[in-house]
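Complex shown without one protein chain; remaining protein chains in place.
Chain lettering (A, B, C and D) follows the sequence in which the chains are written, and residue indices restart at 1 in each chain.
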Amino acid sequence: MSRYGPLLLLVAALFALWYAAAVPMNIREALSAAERNGVVVEPATAIERRDANALGLVAANLAQIPAAWAQDRPRLPAPHQIVGELWQSVVMEEIEGQRGLLKSGSLSNRGLLLHVWITLSATALGFVIGTVAGVLLAVGIVHSRTMERSVMPWAIVSQTVPIVALAPMIVVVLYSVGLQGLLPKAIISAYLSFFPVVVGMVKGLRAPDAMQTDLMRTWDASGWQVLTRLRLPASMPYLFASLKIAVAAALVGAIVGELPVQGGGLGARMLAGSYYGQTAQIWAALLLAAALAAGLVAAIGGAQRLALRRMGGAA
Amino acid sequence: MSAAILALALWLGLWALNVWLATGPLSNRIWARMAVPLLFGITILILWEIAVRALQVPLVILPPPSQIGARFAESLPLLWGDFVQTILRGALSGYAIGCGAAFLTAIAVDRFVFLQRGLLPLASFMAALPIVGTAPILVMWFGFDWQSKAAVVVVMVFFPMLVNTVAGLAETSAMQRDLMKSWGAGYWSGLVKLRLPAAMPFIFNGLKICTTLALIGAIVAEFFGSPTLGLGFRITTSVGQLALDMVWAAILVAALAGTGFYGLVALIERGVTFWHPSQRG
Amino acid sequence: MPMMNAPIPQTVISARGVDLTFDTNDGSVHALRSVDLDIGKGEFVSFIGPSGCGKTTFLRVVAALETPTAGTVSVNGMTPDEARRARAYGYVFQAAGLYPWRTIGGNIALPLEIMGFDRAERTRRVREVMQLVELSGFEKKYPWQLSGGMQQRASIARALAFDAEILLMDEPFGALDEIVRDRLNEELLRLWAATGKTTLFVTHSIPEAVYLSTKIVVMSPRPGRITDVIDSPLPRERPLEIRDSPEFIEIAHRVREGLRAGHAEH
Amino acid sequence: MPMMNAPIPQTVISARGVDLTFDTNDGSVHALRSVDLDIGKGEFVSFIGPSGCGKTTFLRVVAALETPTAGTVSVNGMTPDEARRARAYGYVFQAAGLYPWRTIGGNIALPLEIMGFDRAERTRRVREVMQLVELSGFEKKYPWQLSGGMQQRASIARALAFDAEILLMDEPFGALDEIVRDRLNEELLRLWAATGKTTLFVTHSIPEAVYLSTKIVVMSPRPGRITDVIDSPLPRERPLEIRDSPEFIEIAHRVREGLRAGHAEH
Partner (left out) sequence: QDLDEVRLQLQWVTQAQFAGYYVALEEGFYEEEGLDVEILPGGPDIAPPQVLAGGGADVMLNWMPSALAAREKGLPVVNIAQPFASSGLMLTCWKDTGITGPQDFKGKTIGVWFFGNEYPFLSWMSQEGIPTEGGEEGVTVLKQGFNVDPLIQRQADCISTMTYNEYGQVLDAGISEDELVTFKYEDMGVATLEDGMWVLEENLEDPEFVDKMTRFVRASMKGWKWAETNPEEAAMIVLDNDETGAQTEAHQVRMMGEIAKLTEGSDGSLDEAAYQRTVDTLLAGGSDPVISQVPDGAWTSRITDEALK
């Protein structure tokens, strides 16, 4: 089987499963809608159906299955509905929409591309800040016992603060001191992404074994030299595992930072979608965010392979 | 101005004390180990108190630690109920299910190239299913109570745990693997006797990162619907009432729970991966 | 047709035209070229040759850890991989390769666990082989708490513990002093005589090779190949003093010449 | 008062009552007990003794990698740690310890980079020492692409590259065949004669120890201690044939006796 065969196969299986699951998930609303249109369904009233088993409902009303894949406000939209929405909001909106790329010359705020761009730029900035901060902190922790003992526990505490709860507050406070636009979101995104980096790098920077560090000692290498020539190269497997998590966390951070909805972005889009019951819109944004994450993780994976190759490959 | 100088002096003084405690002659005493982070925390709290008072920050923006402490002490029964709902019911069950599922998936991925090619990209697709998007949907699917919070946690911890376990299972040297081969070890004994032990440092990395993620997930999911208790519920409603002292008291509960949880996992890690250079110190 | 008075031992390992090339970032390395070799049941074969001449690689091919680019190897009529699955090999690697999360005792017991020996039997065997390599009392220590030579001895003990049919030993005694080495040489010879295990043994010491072997394979590098195969006329019963006998000295001389030739070439 | 005709060399390393105990999970190990030793400038001192007797530990103490539990060591009148900072040591570890992410050339260049040699000088020295250990042509390979002996040679080259005042070598030639070993022995002796580097050398080979050393230290285990110190009467100029001289054989005999005594004890 080719490189991508398994992926395609699994995706196909996933879609099949998805369609199957959408039927029992949406059957109640489908039946209610049918009932309103005068179709006789079994059992006849919503209150009776409330306590019935979903699979039982499907079995009793096989004719309504297609309707379960065509709900306006489904509990679980069918894949084609989401694809349709994606097509609409990613492609058609830019081509045909009043504010689309073709008619106005800039990306439309009703399409998703603009929001992807907004979120992506905050993510990138936050990821860079977070990674740099995380690596620096890990270096400090590995080099100073005082840092390790006093800062590490608080780095942990910092992550238990539900930043997401405070995110809007932080954005507001930063706004009031004149920081706006990308930076507040990037800061939240950095806050979420630095921790996996710290944890992984503290372990990675300590991964060299005794002989490897002893060698450096006999050469009287400075702390900096030990860091750049031994600890950092030895920590690469840990770094990349951490970076994959960090980049995903940075994306989550950026999206969370968009909760105050000002300025758009995928987070604002999802939330607004949720307020107005635009299920397809939430799912479209959600899947796009997930695809973005997968893309970013894959990019890190690519960087990892490149780095490993430059570092001698196997063993 | 004088407050700034006082704060600075205090910072320098306590940091110096900390350096002495951490590296000085007493550094191996158990109480000194405990005292260092506490002192650091106390330093921050004092600075916070000074800053809030000196700058006259409105209470509805940031209350001083003293007031938060008082509110915390007053509301212990209420906060205990929130703790049970959010941490014990929501976060812990989600953590166990999520990490367990990721662990098993990682093993399957490691076993079958098919899954490695097919499932791993799909899983990274799940990496950043942002909580903002998933939480409303999961609340819609699993109801308002802790089950939906656990589901959110499962989704959040799955990927970090998976990535770490997969990386860990690959972390054996060629000679270690060759030895196993020369004994004609089957897949399972290779897994149990070699790859899992060698993966432990990575697995614990994942477990540690997930402790805090689990808390965040459980708390934030409550923003999207909850019964009338829970830490997330407490935080949102208190923000609405501008009872910022209560907000921070709830955060304090989360921080205590999170630190304890993390500490516990780190302790187990010490026991399990004692052999790793990073633990031999 | 075999002669009555000199039974030709049954061939256990047979290599035919084995070739192995490694591809590396800057060109390929010809590690083995047209290696032909037959090893009979119960033979003790030493491999000797300059560093980098393919000794380790040949042992790895026999143990199915490396696949030759050309040629075939058969072990007891099976492929090396089938033999590996049948747990025919006890392999002592050139570096100790102990698992850091297990104590020395635990490391030695590991292959026994994998092969399904019961607890009592494991304990017994571990005790026995640890005594053999003079490590009694170090059961509970971790690898990093042992000296280099002690680690090497632990890894020898590990390979001996489960009584494999074929022993593959890659410079097992490199890190040991003369006295221990002599003692272990004697022990190994005794063990070999008693059990009749087919043994492939890599060494850099000419006296060691001559003292132990029924057959000495001299190899030469770039490309790695066999330059001489010497069948030893020494009796199976070998006291240490045999090392002063004229036969011994003669074989040693032949080996040294072979080695020197290999070195001079490039 | 020193005699005119036998200049007492200036003492470079002096150990007084050195004791070292390791604490482990099951009790403590007495690795060194009351070790007294003086090593003069330019001496070549070999350490020999059964595995686990503390040879490596003593070298580590000298190199400030281990702190003695009691006693003092001075190096050029400084503490070992000060000497380490002055980059007095070139250390060859018992295992090769190459960094897997650097090529062989990169590994050898690493201490040079750290000590601030410029690029041209680095390239020159790397080429030189690689030639010395017969690894030319392997600059671009990674450690795992080399055989065990080649790795060990690379690590020797690394320690020689930066011209440290004191060489500490822990069984550097353990994984090499006799021919290369003889050649490297000669090279080392030549290098030592030319540069007058003080050298501490751990070996398991009695002939090697006798051939190379001005002083041979025999150690014995549990607890690790010095049982004999033999000053060699051999001249500094030593052709390989000296190994057949009666003086040589006599010293070798004394060393062997010392070793055997150490073994018999426990």
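What we mean here is this: a contact is a pair of C-beta atoms (placed from the backbone, for glycine too) under 8 Å apart; a residue touches a chain by one contact, two chains touch by 3 or more.
The shown structure was predicted, so the numbers you read here are calculated from the model rather than taken from an experiment.
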| item | value |
| --- | --- |
| Visible contact partners (per top-of-document touch definition) of the missing chain | A, B |
| Residue touching the undisplayed chain, where the options are A:V11, A:A70, A:L183 or A:A272 | A:A272 |
| Which of A:R75, A:R149 or A:K185 contacts the chain that the document leaves out | A:R75 |
| Sole contact to the chain not displayed, among B:L55, B:A174, B:V192 or B:L242 | B:L242 |
| Those residues of subunit A which, in the complete complex, touch the missing chain | 28-29, 32-33, 36, 45-47, 50, 72-73, 75, 108-111, 114-115, 165, 167-169, 172-173, 175-176, 259-264, 268-269, 271-278, 281 |
| Where the missing chain touches subunit B, by residue | 58-61, 136, 139-140, 143-144, 222-228, 233, 236-237, 239-243 |
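Basically, only the chains that are shown with their structure count from here on.
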| item | value |
| --- | --- |
| Geometric centre distance via CA averages, subunit B-subunit A, whole Å | 18 |
| Distance between chain centroids, defined by C-alpha means - subunit B, subunit C (Å) | 51 |
| Set of subunit B residues in contact with two or more other chains | 173-174, 276, 280 |
| Of all residues in subunit C, the ones touching two or more other chains | 25, 95, 142, 144 |
| Subunit B residues touching subunit A - in the complex, by the definition given at the top | 15, 18-19, 22-23, 27, 33, 36-37, 39-41, 44, 61, 113-119, 121-122, 124-134, 136-137, 140-141, 159-160, 163-164, 167, 171, 173-174, 201-202, 205, 208-209, 212, 215-216, 219-220, 223, 231-232, 235-236, 239, 247, 251, 254-255, 257-259, 262, 276-278, 280 |
| Residue ranges of subunit A in contact with subunit D within the complex | 211-212, 214-222, 225, 229-230, 233-234, 236, 311-315 |
| Contact footprint of subunit B on subunit A as seen in their complex | 1, 3-11, 14, 25, 75-76, 145-146, 148-154, 156-157, 159-166, 169, 173, 195-196, 199-200, 202-203, 206-210, 237-238, 240-242, 244-245, 248-249, 251-252, 255-256, 258-259, 266-267, 270-271, 274, 282, 285-286, 289-294, 296-298, 314-315 |
